[in-house]
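Yeah, one chain of the complex is gone here, protein chain that is, but the others are all in their spots.
Labels run A, B and C following the written order; every chain starts at residue 1.
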Amino acid sequence: MKQGNRIEQLQIAYIGGGSRGWAWGLMSDLALSEELSGTVKLYDIDKEAARRNEIIGNRLTALPESKGQWKYETADSLEEALRGADFVIISILPGTFEAMASDVHTPEKYGIYQSVGDTVGPGGILRALRIIPTYVQFAEAIKSFCPEAWVINYTNPMTVCTRTLYEVFPEIKAFGCCHEVFGVQKLLADMLEDMLGINGVRREEINTNVLGINHFTWIDSAEYDGMDLLPIYKEFAGKYYEEGFGKHDIENWMNSYFESAHRVKFDLYRRYGLIAAAGDRHLAEFCGKSYLSSPQDIASWKFSLTPVSWRMDNRKRLIEQSERLVNGEEQLKPKGSGEEGVLQIKALLGLGDMVTNVNLPNIGQMAGLPMNAVVETNAVLSRNRIAPVAAGRLPAEVESLVMRHVVNQETTLRAGLERAENLAFRAFSADPLVALGVEDARALMREMLLNTKEYLPGWDLA
Amino acid sequence: MKQGNRIEQLQIAYIGGGSRGWAWGLMSDLALSEELSGTVKLYDIDKEAARRNEIIGNRLTALPESKGQWKYETADSLEEALRGADFVIISILPGTFEAMASDVHTPEKYGIYQSVGDTVGPGGILRALRIIPTYVQFAEAIKSFCPEAWVINYTNPMTVCTRTLYEVFPEIKAFGCCHEVFGVQKLLADMLEDMLGINGVRREEINTNVLGINHFTWIDSAEYDGMDLLPIYKEFAGKYYEEGFGKHDIENWMNSYFESAHRVKFDLYRRYGLIAAAGDRHLAEFCGKSYLSSPQDIASWKFSLTPVSWRMDNRKRLIEQSERLVNGEEQLKPKGSGEEGVLQIKALLGLGDMVTNVNLPNIGQMAGLPMNAVVETNAVLSRNRIAPVAAGRLPAEVESLVMRHVVNQETTLRAGLERAENLAFRAFSADPLVALGVEDARALMREMLLNTKEYLPGWDLA
Amino acid sequence: MKQGNRIEQLQIAYIGGGSRGWAWGLMSDLALSEELSGTVKLYDIDKEAARRNEIIGNRLTALPESKGQWKYETADSLEEALRGADFVIISILPGTFEAMASDVHTPEKYGIYQSVGDTVGPGGILRALRIIPTYVQFAEAIKSFCPEAWVINYTNPMTVCTRTLYEVFPEIKAFGCCHEVFGVQKLLADMLEDMLGINGVRREEINTNVLGINHFTWIDSAEYDGMDLLPIYKEFAGKYYEEGFGKHDIENWMNSYFESAHRVKFDLYRRYGLIAAAGDRHLAEFCGKSYLSSPQDIASWKFSLTPVSWRMDNRKRLIEQSERLVNGEEQLKPKGSGEEGVLQIKALLGLGDMVTNVNLPNIGQMAGLPMNAVVETNAVLSRNRIAPVAAGRLPAEVESLVMRHVVNQETTLRAGLERAENLAFRAFSADPLVALGVEDARALMREMLLNTKEYLPGWDLA
Partner (left out) sequence: MKQGNRIEQLQIAYIGGGSRGWAWGLMSDLALSEELSGTVKLYDIDKEAARRNEIIGNRLTALPESKGQWKYETADSLEEALRGADFVIISILPGTFEAMASDVHTPEKYGIYQSVGDTVGPGGILRALRIIPTYVQFAEAIKSFCPEAWVINYTNPMTVCTRTLYEVFPEIKAFGCCHEVFGVQKLLADMLEDMLGINGVRREEINTNVLGINHFTWIDSAEYDGMDLLPIYKEFAGKYYEEGFGKHDIENWMNSYFESAHRVKFDLYRRYGLIAAAGDRHLAEFCGKSYLSSPQDIASWKFSLTPVSWRMDNRKRLIEQSERLVNGEEQLKPKGSGEEGVLQIKALLGLGDMVTNVNLPNIGQMAGLPMNAVVETNAVLSRNRIAPVAAGRLPAEVESLVMRHVVNQETTLRAGLERAENLAFRAFSADPLVALGVEDARALMREMLLNTKEYLPGWDLA
C-alpha cells in the first residue's frame, strides 16, 4: 500500500456520506493531498444523497488540479462500506431537522433558550438519546467488519457519540474531532494583530494546552513564538469586555453564520482566569442561565441562537447546490477546508506526526475527571498511534462546572442504552439549563420524547 | 474528676450562651443527667442575654427534680469561657435577623425563593461569608486555651463552620451535630404505624446508614427489628406522593413551626431511589428550582418558606419568655429536648458508646467525596474518641448533586478566608438556585454584600 | 424466632464442623449464652469428626450449667448444612498437615523460614491457591441455599478466603474474624500493669483504632480510661526492647503454644512509630527477611517457628481428647473461649451493638488501599448490619509494606481462579520472603505445587 512517501489504495468508509458541507470539505482536502489515493465508500440512509456525492467526488477527482486520486463509490450497506476500511469517518444527523426543531424550540416555552441544542441542555440530551442506539450499531459493525480501522467521529454530541463507541467496543481505535478550539486559536492570532500589531499569524502557530470536554474546553496556557499569551489575553478581554471583539473570522465558509463577539469568553475569563476554548454559542449552553436567560440578554452577549429554520433553509440551499454540482452547473474546487481530518489521516499513516486537540477516553490526560470519560485535550498522532497529552487539572470551580456535565453525559449514555426514562430524567433535570420546577421539567422532557418518538425505538413512552 | 460512674467538675464552655431555645434545651438535658455535674460558662456578645441564662440555668439546677448539679456562670471573654473547658458548645447567629432578612428575601426580587436560607443558596453563602472570620477566631482561641477540648458545633451553615475550625486548627477535636436526620427516622417510625400498624417505635430503634453532607444527607439502607425499610418506604412514598403524609411530629417544641408533608422527600425517592434525610425545607434548597420555582409551586410541594419576620417575632416571644423565666413568673422544667448533645458528651466521657450521625472531615467515610470535606455520616462515639463509620458511596447522580455543593462550600471557605469577591461569585453563581443571567447574579450578590457589609470587615466592597 | 430478649430456633451451619479446638470453643460459648438456642449443623469432609462433635456438643448442651439450648446435627452435604441457615461459620484446613508441611518446610531448603506459613510468604500463597476453589464452591452454595445468612470466616489465609467469597457472590453478608488484635490489646493491658501498676484491665477496655490487613494490622491510637497509650507504649517498647516482655498470656488455651516476647512488635514500633497489632509470628512473615533471616536470628527475636510436626502431634492429642469426650471419659465444660463469635452473632441478632475488628471489603474504611480489597478495621455490629469504621490512612512507608501484600493477594486470587502458574509466580516472586534468584524461585514454587498437586485440581502442572 505504501509506495515511497505515497500511500495508495487506501480505503475510507464515510458514514453519513450523503452529507453536504462536511463531505465536500473532505473531498476537497483529499483532492489536495498528493501523498494519498484510494477509494471512499459513501454510506448514507439517504442513499440518493450518497449517490450525488459519488458523482460530485468523482468529478472533483477528475479535475487537473486534484493531486490525490480518489474514487468515490456508494455503499448499499454499512457492511459494504466498512469491509476493508482503513479509516471510518462518521458524520451524521440523528433524526431530522424536524426532530432538531423539537430539541431546540420546545424548551423555549419554558423560557429555556439554546443557541445550538446539539451538545448539552434539553436538546443535547434528547439528541443523545436518539443517537446512542445508532452508535451502538456502528460500533458493533466496526468490530465485525474492520476492527483495526481508525474511526474519526465528527457527529454531535461528540462526547456521547465517542463514549458509546468505546462502551460497546473498548478496543476501537476511535477519536472525535472538532474545530471549535481552532476558532479560539484564530481569535488569539487576531488578538496578536489587534494588541501588538503582529500580522499574519496562523492558528497552527499558536500553541495551547487544551483541557476539558468537547465544546466546553479550556486553555490554561498559550504561547506564540516564545510569548506567553495569557497576560495579553487579560488585557484583550478587558479592552473588549463591553463591546465585544469585532474582527470576525469570515474566511471559513463553514462557520460564517455562527459568529459572535466573544463576550461570553471574555466574561468567563473574568470569572475564572482561563480562556474558554469554543464558540460562545457552545460555551453558553454549559453555563445554565448565565448567558441564556432571555433573548434580550443573549443579544447583549452578542451571539445568536441558531434557529433550526435557518438549518432547514440552508439545507435547501445545499441541496440546490448539490444538484448544480451533480449537473455540472457548478464545479467543486479543491481548496482547503480548514479542517484537520486529512492531516490526521496522514499522521496516522506515518506521514508526519502532529499534535492537535481530540476527544478520547481519559487515561489520565485530564486529572480530576473520571477515567474513561471522553475528554478533549491535545494528543500526538503518529503512525498508527494516538497518544493524549497529559493536560493537568482544571481549577476546582471550573472542574466542578465540567464535572456536572461529565456525570450527566454518563447518565445519558446509560439512559440511552437501557431506554430508561427515569435515568434520562436524572440527566435532564440535572442540566443547569433546566432551571425549572420538577413538574415542569417532567412535562417538558415528556413532550420532547413524544415529539421525537419515532427516533426512539424500544422506548416505553405510553 | 471521675467518681465511680459519675463525672464531676466538668467544665463546659457555651459560645452563644445567651441563646434561647438551644441553651434552654441543653440546660434541661444537663439537669436530667445524673452522672454529670460541673460548670457551664456562658459566653455571648450579647452579655445581658448570657447573664439572663445564668440566672435561668442556676434556678433550674436548684429544682428538686434536677439530678445533674450544674453551676452557670457568665464569661466576660472568649478566653475566660474556654480556659479549662472539657467541652465547647458553639451555637451562634452570624449577624442579626436583619442580615438574615437580606439573605432570605433580597433574592426574591430575582425570583429566587429560599425556605431557610442558612445553608446553601444565596442566603447560605452570604451567611457563610459572615461567619467564617468568627469561626477563624473561635478555632484560634480553642487552639490557645483548650486544645484538648471536644468542640460541638450546632451553628449553620454546619459544613462551612466545621470546615473552618479544621482549616485553622487541624488537630481540633470538633464535630457538628444536627437533628434533621432524627426527623426522618421519626418519619420512618410513623410509616411503620401507618403501613404496618406497628406503634410506638422510637426513632433510636430505626437503624440507618447516613451519607452526604449536612441538610443534604441520604439514607440508602434502613432497618427496624430485622426488617428492611426501603421496600416499605417505596410503597409509602407512592401512597402519599400526591397528598403528602400528615401525621406531623408535634412533640418537639423546637420543630413545631417547621412542618412539611414530606412531598419533596417522596419525589426525591421517585427520582433517585434513596431516602433523602433532612426536612423538606432544607432539601429543597439544594435542588435548584426543582421545588422552589415559585410560591405556588412551593405551596403545592407542601412545605413553607420560613419568613425572617417570623423569626423576629419568635425572638420577641422568647425574650419575653426569658424575662418571665428570670423574674420567676415562669419556671424552666427539666424535660428532654430530643437533642443528643448530652448523650454525646456522656459517650465521649466513657459512659457508654453511641452511634449517631455527625459532621466530620472525610477520612474515607464518604467514598467519592474529597478527603477533608466535612461530610455527614454515622460515627461511633466512645471515650475520648469519635470514629466515623464508612458509609460507602452515593449513586453517581446523587453524588454529582452533592458534589457541586461540596466544591461550592470549599470555594466559599476560600472566599471568606481571603475576603475575595471574585471567589465568592464563583460559588454564588454556581449555586443551582442562582439560575440567573450573570449580570443579574452579579447585581444580586453585590446588593447582598452591601446590605450586610458591617458584618464583613476587611472586605473591599467600594 | 424472637421471644422477648431470647432468640430461638436459630440455625447455624458450621463448615469444618469436625474441627477440634475451634468447634469446642464455639460450643462452649454457645452453651454459655442464655439468650440463644437452636440447631448447629456440622458439615465436614471428615464426616466422622463431625459426628464425634455432634455427640460432644449434645452432651455439653445436656449439662445443667449450659444455658443456651443447642442441638447439634451432622449434615451429609453442604446443601443440607446451609439450607435455612441464619449463620454460617467457616473454619477449615485446606488440604492436610502434610500439605502444610510442604508449605512451611520446603522453602527452608532455600533459606526461607516461615513462622506460621498460612497467610503470606510461599506457604501462605500455596495455601491460598489450594483454598480458593473450595471457597468458590462455598460462595456458590451460600448464594443458592442461604443468600441472606451471615457468614463468619475463621480460615486462613483470612484475606484471600474472604475476598474469594465476595468475588463470587458480591452481595454475600460475610466477614472475617481473627483474635490476633485481641492479643495485642492484652499486651497493652499487661503494659498498664507493668508500667503504671494498673491491674486487672480487660482487653475490651482498651480502645484502639485498627487498620491494615489481617495479621498485618496496626494500631495508631489507643486509649484506656481517657489515657493515651501511645506515649506509654513508647516507653514500654524501649524498656523491653532488648530482653522482650515476659508476662505471657497463658489464659487462652488456644494460644499457649504460640508465645513470643514481642520483640518484633517493639522493633516495628522503633521503625515506624505505630503498634503492630498481631502476634510476632505473623507480623514477621510480612516483613521479608527482617526477622526471619536465619534460625539464630529468629531465636534472638524471641518468637518461634511453629513446626508442622507440632501441629500433627497436637492433632493426635486432640483426636485422643475427642475420643475421651465422645466416650464420656472427659467432659467438655462451658467456659468462655475468649473468641468473639457468639458475641458477634448476638449483635447481628439485635441483642446489643458491639465494636470490634473484622475483615471486610474496603468501601473507604482504609483510605489509601484499593476499594474492594479485604481490610481489617473496627466495625460496628448491630442488628443485621455491619458497618466498618473509617480508620484513616497508614503512614506512607507502612502503607507501602501493606500494599505490596494487598496487590499480591489480589494476584494470588486471580491465579487461583484461573489456575494460572504464571500469575501465581508473579505473586510468589513478589513476596518479600522470596528473596531468591528467579530460577531458584521458580524451582521452589514448582516443587511446592507438585508436592500438593492433589489439592490443585484443574492445574496444568505437567
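Basically, contacts are C-beta pairs under 8 Å (C-beta built on N, C-alpha and C of every residue); 3 or more make two chains touch, one makes a residue touch a chain.
Only a predicted model underlies this, so the values are computations on that prediction, with no experimental measurement involved.
Asker: Who does the absent chain touch among those shown?
Answerer: A, C
Asker: In the full complex, which of A:223, A:259 or A:330 touches the chain missing from this view?
Answerer: A:223
Asker: Just to verify: which one of C:16, C:124 or C:288 makes contact with the chain not shown?
Answerer: Candidates C:16, C:124 or C:288; residue touching the omitted chain: C:288.
Asker: Using the touch definition from the top, which of A:185, A:217, A:378 or A:429 touches the missing chain?
Answerer: Counting the whole complex, the residue in contact with the absent chain is A:378.
Asker: In the complete assembly, which of C:32, C:312 or C:403 touches the absent chain?
Answerer: Going through C:32, C:312 or C:403 one by one, C:403 is the residue touching the chain not shown.
Asker: For subunit C, which residues lie in contact with the unshown chain of the complex?
Answerer: Considering the whole complex, subunit C reaches the absent chain at 267, 271-272, 287-294, 297, 396-397, 399-401, 403-404, 407-408, 410-411, 422, 425-427, 429-430, 432, 435-441.
Asker: Since one chain isn't shown, list which residues of subunit A touch it in the complete complex.
Answerer: 2, 207, 209, 221, 223, 225-226, 350, 353, 355, 363-367, 371, 378, 380, 382-385, 387-393
The working rule: only the chains that are shown with their structure count from here on.
Asker: Apart from subunit B, which chains are still tied to one another through touching, counting links that pass through other chains?
Answerer: Remove subunit B in thought and the touching groups are A | C.
Asker: Name the chain whose C-alpha centroid is farthest from the C-alpha centroid of subunit C.
Answerer: Comparing chain centres, A lies farthest from subunit C.
Asker: Could you check if the interface between copies subunit A and subunit B is built from the same residues on both sides, meaning over half shared, or from different ones?
Answerer: Same; most numbers are used by both subunit A and subunit B.
Asker: Provide the C-alpha centroid distance between subunit B and subunit C, rounded to the nearest whole angstrom.
Answerer: Once rounded, the distance between the two centres reads 43 Å.
Asker: State, to the nearest whole Å, the distance from the C-alpha centre of subunit A to the C-alpha centre of subunit C.
Answerer: Chain centroid spacing, subunit A to subunit C, equals 57 Å.
Asker: I'd like the Å distance between the centres of subunit A and subunit B, where a centre is the mean of that chain's Cα atoms.
Answerer: Chain centroid spacing, subunit A to subunit B, equals 47 Å.
Asker: On subunit A, where are the residues touching two or more other chains?
Answerer: In subunit A, no residue touches two or more other chains.
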